[in-house]
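Below: one structure, written as structure tokens.
Note that one protein chain is taken out, while the other chains of the complex remain in position.
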Amino acid sequence: MMRVAIVGATGYTGCELLDILIGHPDVRVTSLTAKLDSAIKIHDEFPRFRGRVDLPCTPLDVEEVCKESDIVFLSLPHGVSMKFAAPFFKAGKRVIDLSADFRFSDVSVFEKWYGLPHGAQDLLAQAVYGLPELHAAEIRKARLIANPGCYPTGAILALAPLLHGHHVAPDQVIVDSKSGVTGAGRKASLPLSFGECNESFRAYKVGKHQHTPEIEAELSRVAGSPLIILFTPHLVPMNRGILTTAYLTPLKKIAAGEIIALYREFYANAPFVRIADQGKLADTKDVCGLNYCDISIVVDDRTGKIVVISAIDNLMKGAAGQAVQNMNLMCGFPETAGLK
Amino acid sequence: MMRVAIVGATGYTGCELLDILIGHPDVRVTSLTAKLDSAIKIHDEFPRFRGRVDLPCTPLDVEEVCKESDIVFLSLPHGVSMKFAAPFFKAGKRVIDLSADFRFSDVSVFEKWYGLPHGAQDLLAQAVYGLPELHAAEIRKARLIANPGCYPTGAILALAPLLHGHHVAPDQVIVDSKSGVTGAGRKASLPLSFGECNESFRAYKVGKHQHTPEIEAELSRVAGSPLIILFTPHLVPMNRGILTTAYLTPLKKIAAGEIIALYREFYANAPFVRIADQGKLADTKDVCGLNYCDISIVVDDRTGKIVVISAIDNLMKGAAGQAVQNMNLMCGFPETAGLK
Amino acid sequence: MMRVAIVGATGYTGCELLDILIGHPDVRVTSLTAKLDSAIKIHDEFPRFRGRVDLPCTPLDVEEVCKESDIVFLSLPHGVSMKFAAPFFKAGKRVIDLSADFRFSDVSVFEKWYGLPHGAQDLLAQAVYGLPELHAAEIRKARLIANPGCYPTGAILALAPLLHGHHVAPDQVIVDSKSGVTGAGRKASLPLSFGECNESFRAYKVGKHQHTPEIEAELSRVAGSPLIILFTPHLVPMNRGILTTAYLTPLKKIAAGEIIALYREFYANAPFVRIADQGKLADTKDVCGLNYCDISIVVDDRTGKIVVISAIDNLMKGAAGQAVQNMNLMCGFPETAGLK
Partner (left out) sequence: MMRVAIVGATGYTGCELLDILIGHPDVRVTSLTAKLDSAIKIHDEFPRFRGRVDLPCTPLDVEEVCKESDIVFLSLPHGVSMKFAAPFFKAGKRVIDLSADFRFSDVSVFEKWYGLPHGAQDLLAQAVYGLPELHAAEIRKARLIANPGCYPTGAILALAPLLHGHHVAPDQVIVDSKSGVTGAGRKASLPLSFGECNESFRAYKVGKHQHTPEIEAELSRVAGSPLIILFTPHLVPMNRGILTTAYLTPLKKIAAGEIIALYREFYANAPFVRIADQGKLADTKDVCGLNYCDISIVVDDRTGKIVVISAIDNLMKGAAGQAVQNMNLMCGFPETAGLK
């Protein structure tokens, strides 16, 4: 039994991590911390854990966490994770960071898009981008995982096979994504209040969202050459789920059936990617609470464009579920352990 | 054309007031203020007004507002209204206060339930409780209106006829209310965030909600003797609407048809109360955006209890709509002017 | 490994049953049937099962189901279950019926409230009302379980301890319940369409809902004498969850702390009932996806009334979860197996 700590347990991702990990056969949650003045019971913050988890959630004490755990999930805001990753890493812990802090090998990209200096650059070389469908081998050997962003997970998985196979124009990629509100985190915020989000649908940060360079970096690697994309996120009045509708221009005519075959081959060893049969369209509710990424392919014969649609649960495959999938690979557990 | 000011224009009630008043045939909105560092355009805060209202919204300057307006709506938090009502009142303005500050003739009740001292007690004697269905005559002569709370409006209208006629036990009144989230105001707040309210249904402040004594005070007056009620509010994952389900114990057997007749007579001159035919049940969506209070009557023959159900839009009959109805009476406009 | 069949697999309850049972350590789902013209894959109806369940869902063939399974869940409308329970029961299967057909020992009550004759009266004596918190011993020996209704589960668990202990007036019980929309089943229906339910809150079947006599029958048994209650259901614009707010009149003064202690003792052996600490109020979101019934106690000193609030997930403790809990008891599995 590996011992696990969640640093940042009072957010939506921390809550989801805990929910998964208490059912995981190979680990035991031993430590929960959060930005707090003094210790609470975790079920004081999330009553759903009452009778299921009897752990305190305490202010972070790095040494204490090091004593109590072998694996540390950092579920912290970007800019904060970078301060705590180093001590855990140096203490020999396996670290899975859910922030953006270690997702970019090129630190200048991080600093430009996140608008703050990077405080732990020496660790960047150790970090592996934790998208198991593309990096399983490195993840198995890693001690520091940069868990992907929610939008990038849905977008990269939707696009990788076609870009990898050079089937589409790399400079004509449009990614139109729609996310449930928990994707924005758990906090007091007027724009995220019920009265402002319910019965509302809106785009935000068009072309400027900080997940843009993350999608680009991975897809460039996959495509074998640098590419830039147009990324438009939207907010949907629902709790969970991201649907990504991506528009691609094929370099030569290709049928939906061929693309589906190509995707199924590309993801043949990926237990959490499901490629829909032709004519079926992904729906966020079909992945709600699950770690799957569902992908649908449409070829529009009239315009010649390819439309790829992916659906994930932003808290599962888009955050906590994927983090556990990474842990499974790092620790030699079955990839699907604890994730049904 | 009377000139109207809205003090506190950036909340949900302020927004709704403005939406009504710009369509009102007898007034002109001349002044909008809010807690701001500097002036903005109102459509910067609420883009729905773009092209419809071209007014700045400024930090409050009492003298300026006095110059520009004849009628002042105070759409401010309780405890704040009391500071500003006096100067407007003394300047001869008609004041309609949407906070709780002037709703209690007994100041000790206010101070106990709201937990703060009253800073404008001398004005209390001038204030009229602005429930037009019960106080139309006084409202017509008033210069300071205490606009009722949202829950009290739905509850009092639902219960007044039976209590006034001494048909039910005054010590056995249970009021179970369910409100949409805008009833809690427009603000950054974790419990009011989308992720915490959506797919959630919960009670709050059971037996302790500050609207309890307001309901009691009015119903005691109606019943002719002091009564206490049990009031339980709940939060519904929708924007607008309050449904109140009230349970009453009849003093002697009375049929639903008789009660309906009694209610229709009681509200014969009330243009905004609609008594449903027997067998029809009130639904918040039927009053959404409207100033009506819909009331349904059920007599449960098995237990002998009477169930009265009322539905209002908390922003209309529960706040802004009723405030305009009060203005109409105060100014001698038709009671329904601007309210369809 | 026991083999399990779900008869009626294409409703919300059937879907939830399947989701639970595929993760259950002691059973294997071997048969899925529904009202169909020909066999489909279950993931054609519910894509969330793609890659997780590879079973066809077929038109019901009783003999076939008998061959393939040891335990049969009937997830059928009332009036339909009664036709199929007998052959399975007589073939020696353990039968868990989620309809109302076997919930009433007094067949005349069923026939009056459901408006149809009972076609399997000979089986009624075999049926055990499957509320494990009250009937665990009989459930363990039963071969036919009448799984409780969703509203009754929340209401009975909320009220049993106080009625059993004769602490409250049995003729003054008011049950005000609010349910998410999946409680009404999965079907094409205008009143259940999104446009009619969203941004709407309404009561329905006040005093006439068919769950009323079910609550009464159980609570009468608990109280030791016949009682009648007033039951008012409401529809909440959310998918899952029932909050029940029950109003009780104590026979003599009793403090909230005492009641909480009494409830904790009453449910000391019930792994799925959680009694909240004083001052904490149940919220449906805290039981979403879980088999718990959360109960909160408030004593209103002003009116002397007791308010008991319970929250369940209507598809879990209110249907599929409780059915699995019953199966666990019948088969000698741990009571919580497969239910976290």
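For reference, chains read A, B and C in written order, and residue numbers begin at 1 within each chain.
We adopt the following convention: a contact is a pair of C-beta atoms (placed from the backbone, for glycine too) under 8 Å apart; a residue touches a chain by one contact, two chains touch by 3 or more.
Please read all numbers here as calculations on a predicted model, not as lab measurements.
Only one residue from C:Glu133, C:Asp176 or C:Glu199 touches the chain missing from this view: C:Glu199.
Although one chain is not drawn, the whole complex shows that of B:Arg52, B:Lys112 or B:His166 it is B:Arg52 that touches it. From the options A:Gln121, A:Asn269 or A:Thr303, the residue with contact to the unseen chain in the full assembly is A:Thr303. On the side of chain A, touch with the chain left out of the figure occurs at residues 171, 174, 176, 178, 180, 196, 198-204, 206-207, 228-230, 232, 234, 236-241, 243, 245, 247, 281-285, 288, 296, 298, 300-303, 305, 307, 309, 311. Think of the hidden chain as still there; on chain B it touches residues 22-23, 46-48, 50-52, 199, 271, 274, 276, 280, 283, 285-290, 292, 294, 340.
In the full complex, chain C contacts the hidden chain through residues 12, 181-182, 186-190, 192-199, 237-239.
The working rule: only the chains that are shown with their structure count from here on.
The greatest centre-to-centre distance from chain B, using averaged C-alpha positions, is reached by A. Counting contacting C-beta pairs between every two chains, the top pair is B-C. If you average the CA atoms of chain A and of chain C, the two centres end up 36 Å from each other.
Separating the centre of chain B from that of chain C, both taken as means of CA atoms, is a distance of 39 Å. Shared interface positions of chain A, defined as residues touching 2 or more other chains, are 199.
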